[in-house]
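All remarks here apply to the structure that follows.
A protein chain is absent from this complex, but the other protein chains hold their places.
Letters A, B and C mark the chains as written, and numbering starts fresh at 1 in each.
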Amino acid sequence: MLSSKKKYIVNSSSGIKAQIQFADQKQEFNKRPTKIGRRSLSRSISQSSTDSYSSAASYTDSSDDETSPRDKQQKNSKGSSDFCVKNIKQAEFGRREIEIAEQEMPALMALRKRAQGEKPLAGAKIVGCTHITAQTAVLMETLGALGAQCRWAACNIYSTLNEVAAALAESGFPVFAWKGESEDDFWWCIDRCVNVEGWQPNMILDDGGDLTHWIYKKYPNMFKKIKGIVEESVTGVHRLYQLSKAGKLCVPAMNVNDSVTKQKFDNLYCCRESILDGLKRTTDMMFGGKQVVVCGYGEVGKGCCAALKAMGSIVYVTEIDPICALQACMDGFRLVKLNEVIRQVDIVITCTGNKNVVTREHLDRMKNSCIVCNMGHSNTEIDVASLRTPELTWERVRSQVDHVIWPDGKRIVLLAEGRLLNLSCSTVPTFVLSITATTQALALIELYNAPEGRYKQDVYLLPKKMDEYVASLHLPTFDAHLTELTDEQAKYLGLNKNGPFKPNYYRY
Amino acid sequence: MLSSKKKYIVNSSSGIKAQIQFADQKQEFNKRPTKIGRRSLSRSISQSSTDSYSSAASYTDSSDDETSPRDKQQKNSKGSSDFCVKNIKQAEFGRREIEIAEQEMPALMALRKRAQGEKPLAGAKIVGCTHITAQTAVLMETLGALGAQCRWAACNIYSTLNEVAAALAESGFPVFAWKGESEDDFWWCIDRCVNVEGWQPNMILDDGGDLTHWIYKKYPNMFKKIKGIVEESVTGVHRLYQLSKAGKLCVPAMNVNDSVTKQKFDNLYCCRESILDGLKRTTDMMFGGKQVVVCGYGEVGKGCCAALKAMGSIVYVTEIDPICALQACMDGFRLVKLNEVIRQVDIVITCTGNKNVVTREHLDRMKNSCIVCNMGHSNTEIDVASLRTPELTWERVRSQVDHVIWPDGKRIVLLAEGRLLNLSCSTVPTFVLSITATTQALALIELYNAPEGRYKQDVYLLPKKMDEYVASLHLPTFDAHLTELTDEQAKYLGLNKNGPFKPNYYRY
Amino acid sequence: MLSSKKKYIVNSSSGIKAQIQFADQKQEFNKRPTKIGRRSLSRSISQSSTDSYSSAASYTDSSDDETSPRDKQQKNSKGSSDFCVKNIKQAEFGRREIEIAEQEMPALMALRKRAQGEKPLAGAKIVGCTHITAQTAVLMETLGALGAQCRWAACNIYSTLNEVAAALAESGFPVFAWKGESEDDFWWCIDRCVNVEGWQPNMILDDGGDLTHWIYKKYPNMFKKIKGIVEESVTGVHRLYQLSKAGKLCVPAMNVNDSVTKQKFDNLYCCRESILDGLKRTTDMMFGGKQVVVCGYGEVGKGCCAALKAMGSIVYVTEIDPICALQACMDGFRLVKLNEVIRQVDIVITCTGNKNVVTREHLDRMKNSCIVCNMGHSNTEIDVASLRTPELTWERVRSQVDHVIWPDGKRIVLLAEGRLLNLSCSTVPTFVLSITATTQALALIELYNAPEGRYKQDVYLLPKKMDEYVASLHLPTFDAHLTELTDEQAKYLGLNKNGPFKPNYYRY
Partner (left out) sequence: MLSSKKKYIVNSSSGIKAQIQFADQKQEFNKRPTKIGRRSLSRSISQSSTDSYSSAASYTDSSDDETSPRDKQQKNSKGSSDFCVKNIKQAEFGRREIEIAEQEMPALMALRKRAQGEKPLAGAKIVGCTHITAQTAVLMETLGALGAQCRWAACNIYSTLNEVAAALAESGFPVFAWKGESEDDFWWCIDRCVNVEGWQPNMILDDGGDLTHWIYKKYPNMFKKIKGIVEESVTGVHRLYQLSKAGKLCVPAMNVNDSVTKQKFDNLYCCRESILDGLKRTTDMMFGGKQVVVCGYGEVGKGCCAALKAMGSIVYVTEIDPICALQACMDGFRLVKLNEVIRQVDIVITCTGNKNVVTREHLDRMKNSCIVCNMGHSNTEIDVASLRTPELTWERVRSQVDHVIWPDGKRIVLLAEGRLLNLSCSTVPTFVLSITATTQALALIELYNAPEGRYKQDVYLLPKKMDEYVASLHLPTFDAHLTELTDEQAKYLGLNKNGPFKPNYYRY
C-alpha cells in the first residue's frame, strides 16, 4: 500500500530477492527522526507490529511508585539481576496472562513440541526489540525452547505490560522494558540488550528498526557475526529497503510484514472484527441503518466494509485506484467522492495510508454527531491538527473519545484523536498475533539455518512454502482437514505434494 | 492456479517481463494434439476465453441448409466476397445483437470516441482468431474505428453465432467462420485469414494459440513483420511460455489472461453469479438449506461459496493449499476432506483445476439425487469416464442433465457431463466480456505503439497502469466517482497521480 | 398484505375462526368476472396457487393436433374412459416427471407411508380444481393412498402439463384438463368432475374459487354432503370471506394460504431465489454493482433485497408502512421515494400488492436500459397500459422480454409485460410446492375427520399444530434434528411437548 516504484526480482529458488526503490527517500536512515517524530512514526507502524492492549492492561499497577526502574535494585527468585522491569513481584500475574495467551497460540506450541528432539535455534543468540506482551512472551519462550538465547527490549515506550515483563524476568529472560519509559530510557534499554560482556547477538528480531539502527550506529562491527535481521513493521521494512538501495545493508534481512497470512490476518480478517469492536467500546452506537463512508478499499477497507454491511449499515466507499474501486462496486458499495456524502454520513472511517484524507473542510461540513475515526496505517489521515483552533471546543467525554464542538453547537465525535482505532480502542485477538509470532519464529529459523549463499545482503520475503507452513500450523485450531494431492494429481499439476502450491504472483 | 515453478522478472519500467518455467513440459508446441484432444482442450480453456452462448443463440437458424459455406457463392450488399459465413442474409439479426452488446460494453465505446481524433491503430493489420459473438463484433468494430484492418477466424468450431458473422461480413469485415465447422474447415478458415494476396498481418490476436501455431508452422517468415501477439487463454499462454522457454518465441507476446481485472471478473465475480444460474437452469433446485461441498477455494471456489452461503446453503470446502484453507475457515466454511461429507451433501462442485478430484469411489458413496458439477478449468475434475460402465444406466433428462442410475436405484444428477457448468448451462454477462475485450484492445495498442526495445521476444503481463485503465473505463457503468490524489498526497505516497497505484506484488 | 379492515376472532381451541371484512367489496361473488377479467385475475392469484412452468414444459407436444380433446375417443390401458386429456399416449413421459417430483416431496411420501395402516381419508370423495402439474399429481396420488377418491379439473386454461394429465388418467384418475382450454372447455371440465352419475363429492380442494363457485351456482344441494372446502389462493380466500360475511358460506372452509410455512416459503425464501433466476434467464445481466430499487419491503421485498444485496447490487427500498420501513433501514437499505432514485437505478422491482406503483411518469424518467419487473401479487403494479401509446415502440427481443423505445432512442427493458416475473420467467422449486401440497393434504384430513362442531360455517386458518407438523415433515430433507423438550422443561414453559410451541400472535 505504501510505495510504488519498486523493482522486484524474484528468483526461482525458494527465497525471494526483492530490491525496492522508493520514490521519496529524503529521510535517510541515519538522520534520526526527532523525538516526537519518531514516536508518532513508531505509533504508525501499522497493525502488524502493535500489541493488543488487552483488557489485562487494566490491572496494571497504578501505584505511585515513581522511582525509575533503572534506579532500583532488582533480583528474581533465582538470584539473577540481568534485567530491568517495573516490579518483579508482579511476575505471577504476568505468568497467568502468558498461560492464557498460550492457549490461543497453537502454532508456537506445536513448534515447541517438534523442537523437543532437535533444536533448530541451538546456538542462536537473538536480540529482540518488540512490544512486550503476553504474546511476545510466548514467542520468546518458544525461541528459548528451540535452543536460542534471547535478550529483549521494548520497541514502544508505552506498550509494555509490566506484569509480563516481570514474568519473563522471573523465568530468567534478560528483559529491559517498562511502561512509560523516557526517550533516554528507551535507548538505555536497547543498549543493555546489546552491549553485554561476553555475549554477542547473531540474530536480530526488530519491530520498527530502532534496534537495527542502534547497532548500525554504535556497534557496526557486531554485524560480522550477525546472520540476519527479521523485521516486522512497515516502517522498519521501509528503512531496510533504503539501506539496501544505498548498498549499506550488510546482512540478509527478512521482511515478514508482507507474507500472505500476516497481511490477510492483520488487515482483512482482523479489521473486519475490530472496526465493530472499536466503535462499540467507544460510542455504544447501533450500526443498523447508519450511513458510513469508508475511505480506501484495500484489505483494511474491505474488512471494515464487509463488517458494517453485515451489521446493517449503508456503506459508501472512496478510492483513488480504479481496480480497487471496481472491486468496491462489485461488492455492492457505491463509489463516491468524499464531498458527495460528507453531509449525510453518520460515520467516517479512513483506511488509506494517505494523509489529509479528511480535511478541516470536510469536518466543517459533517452533520451533528458524526463519528470520525481512523483504521489506516498512521495518524495522518484525518487532519486533526486543523481542529486545534480557538473557535472549536474540545470536550473529552470518555477515554479515547473527544467531542469537538463548533460555535453553532454542532459536535463531531473524534475517536482516539485520529490515531489507529483498532489499536487504541479495541483489542487484537491473540490468534492474529499468533500468526505474526509464528512467522517471526520461522523467519529466524530460516535465516539462522540457511546454507551459505542462499541469502545475500538484501531484503527477502518469506519463502512461500514457509508462509504455507505458518497457515498449516493454524489449521488445527479450526479442526480443519487439508486434502493431500495424490502422486498422479501432483504430477498433473506439476507441483510438489508438500507445496508450494501457488506461483509467487498468486493473489489469494 | 496452473503452474508453480515460475521465474518472474519484473523490471522497473511499465512492462513486466516474465520468464516462466513450467514443471511439466512434455507437451511440445509443435506436437499437435489429436483432433479430439485439441477440441476438448479448446473446450477446457477456462472461463477466460470462452463465449457467452447467450440466449440469442436460440434463434440460430435450424434450417436444413446442408451446403458447406465453403461451397457457396457469397457476396455482401457492397459486392465484397472476401468472407465466408453461413448465411449473409442473417446480417440484420446479427446487427441487432451487436447493438445490444454495445450497450453493455461502455469501455470499448469510450475508446471509439477517444479515437475520433487520433487513430492509435492506424496502419495495424490484425489477424484474429477468437469466439465469434456479438461481443467480439463490438471489439472488432472498435479496432476498426481505431484505425486497424482486421481479418478474423473462429477459435472454436461450435461457438460462432452465424448472424453475428453475417453482420460483420455485411459491414465489410473479412470473416471466415460458421457454427459447426469441420476440423478441416477450421484450418481452412484460419488460412484464409492469413494467406492473402497483398495483405500481411502485423499483429496477432489469438485465443487458444491455434492461429499462432498455424503461422509458426506454415508462414514463419510472416513474424518478421509482426509486432506482437496478444493471447487470451490459459492454454495459449501456456504454449507461449513454452515457446519462450525453448527460445523459439520470435516476437513479444502479451499475456492478458492474468491481468487483475480479468482474473477477478472471469473468476470471482462471474462465478459468484453463474454457479446459481447454472444450477437453477438445469435443476430448478432450491438452494436454501442444501448441503454443498465445494472442492477448491481459489477465486472460482470463493465465488461459488459466497453465492451459495448467501442463498442459505450450508457449504463445506476442500483444499490442498493451507493458505487458501485458512481463508476458507476465516470466511466461515468448514474445511473437510471430501470423504468426510460425501455421504451427506446434496451438491458437489469442483473448482480445483486438478484431475480426478471426484472419483468413482466418491460417486458410489453419494446419496440419492446428489447433484455433481464442475466449475473448474477443464473437464478432468470429475472422473466421468468411470461412470461409463455397464452396471450404471444413463438417462438424459434435460439438455445438459443426466441421471446416472445405480443398480439399487440410487441416481446422481450429473450436469454438462462434467464439463464447465458456467459455460454450458449459464451465460457469461456481456459486462465480463467487455472487460476481456477492452484488455485485448489495450494490449494491441500497447504492443503496436511500444517504442523499439520496450518489449523483447518474451511473454509480458499487461502493464499495471493499463490494467488500471481498463478498470477506470468500466467505472462509469456504475456511476462510480474516483477520487484524485492531491499533489501533496501523491508526493507523500510517492505515487504518480495517474497511477500505477500499487506495487506489482499487491494482491487486491 | 392485501386487506386491512379485518376482524379476527381467534378462539382458544385449535382452530381459528376468522371473520374478515373487506374494504372494497364491489365485486360480488356471483357477478362473474368477464372472461378477460377472470383470466387476468386467475393469472394474478399470487405465488401461492401457481405452478412451476418447469422446464419440463418445453417438450410439451407442439404437434399440430387441432382436434379438441372433447371430441376424441379416449381410453386408458385399463379400459377406462372417465377422463379427458390431450393425449393419453404421453402418459409415460408424464410418469417420469411425477417420479422426479416425488423425490423432492418428502412430506407427502412420508404421509403415504404412515397411511399404510390407517386410511385417514377412507370414504373421502374429493373434487379438485388446481394447476395440473407433476407436483399436483404427487398430491393426488397421495390423497388416493390415504383412501380418497378424487376427480380433478384444471384451475387455469394454460397451466396444465398434458403429459402429467395423461399419466394420471392412465393410472385411473378421472382428470379433465389440457393446455389451451377455451373458456367453454374450462367450465365443461369442471362440470365433468362434479356432475357424475352415482358419485357425489364430500370434500372440495379449490385454487381460485372457480370450482366452489360452480357448485354454488349449479348444484347448491351438493353442499349438504360436503364436509368442507380447502382453498389455496388469495383470490379464492377473498371470495370465501365475502361469502362468510354475507352469511352464505354453508360449510367450513380452510384458508391454507396464510399458514406460516406456506407464507414464508412462497414469499421470502422462494423469492430470494427466483428474483435472481428470473432476471438472469431473461436478461443475462450481471448483478454486481447494479443499482436496484425494490418497491415494498414485505416478505417478497425482503427476499428480493437480501438476494440482490448478497450478489453485490446496491439496493434502495420504498415503503408506505413505517414499521417495514424501519426494518429496511436496520437491514441496511436506504429508504427512499421512488422519484429520488428513478433516474439512476438499473433495475426497478415492484413487490407491493398495490397498483400503479410505477407510473408512466416514472417510466419516462428512467435511464436507458433500465430493467422493470414485477414480483408482487398481480399485474397492476407497473402501469404497463400507459406504455401502449403511439410514440413508443415495442420490440420483443426474447420471450418475456420487451424493449420499449422512446422517441429519443431511450429504451427500457420490460419483463413479462409487468406480470409476475417469478411465475413467468423462473421456476418454482418443487420443494416449495411440496410445502403447499402437504398443507392442502393435512387441511383435507383435518376437515374430513374433525368431530362435529369443531368447525362452523366459517373460514379457518390451519391450526398452528398442523402448521408445525408440515414443517416437521420437511426437516428430514435437510437432515435436521429437532430437540425434544424434557418433561421438566415443558412444565416450566407451560407447553405440551408435542406443540403447539408458540402463541398465535407469534411473528416468526
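Note that a contact is a pair of C-beta atoms (placed from the backbone, for glycine too) under 8 Å apart; a residue touches a chain by one contact, two chains touch by 3 or more.
Quick caveat, the model's predicted, so the values are computed rather than measured.
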Which residue of B:Lys264, B:Lys309 or B:Lys464 touches the chain not shown here: B:Lys309
Residue touching the undisplayed chain, where the options are A:Gln291, A:Thr359, A:Gln457 or A:Asn496: A:Gln291
Touching the absent chain when the full complex is considered, from A:Ser80, A:Asn195 or A:Ser369: A:Ser369
Contact residue for the chain not shown (choose from A:Thr212, A:Asn356 or A:Thr430): A:Thr430
Residues of subunit C in contact with the chain not shown: 1-12, 21-24, 258, 260-261, 263-265, 269, 318-330, 334-338, 340, 353-357, 380, 467-469, 471-472, 474-475, 478, 480-486, 488-489, 491-496, 499-508
Residue numbers in subunit B that touch the chain omitted from display: 288-289, 291, 309, 311-314, 326, 329-334
Missing-partner contacts on subunit A, residue numbers: 52, 54-56, 96, 100, 103, 269-270, 272-273, 276-277, 280-281, 284-291, 306-307, 310-312, 344, 368-369, 397-398, 426-427, 429-432, 477-480
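In this text, only the chains that are shown with their structure count from here on.
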Centre-of-Cα separation between subunit B and subunit A, whole angstrom: 40
Junction residues of subunit B, two or more chains touched: 269, 478, 480
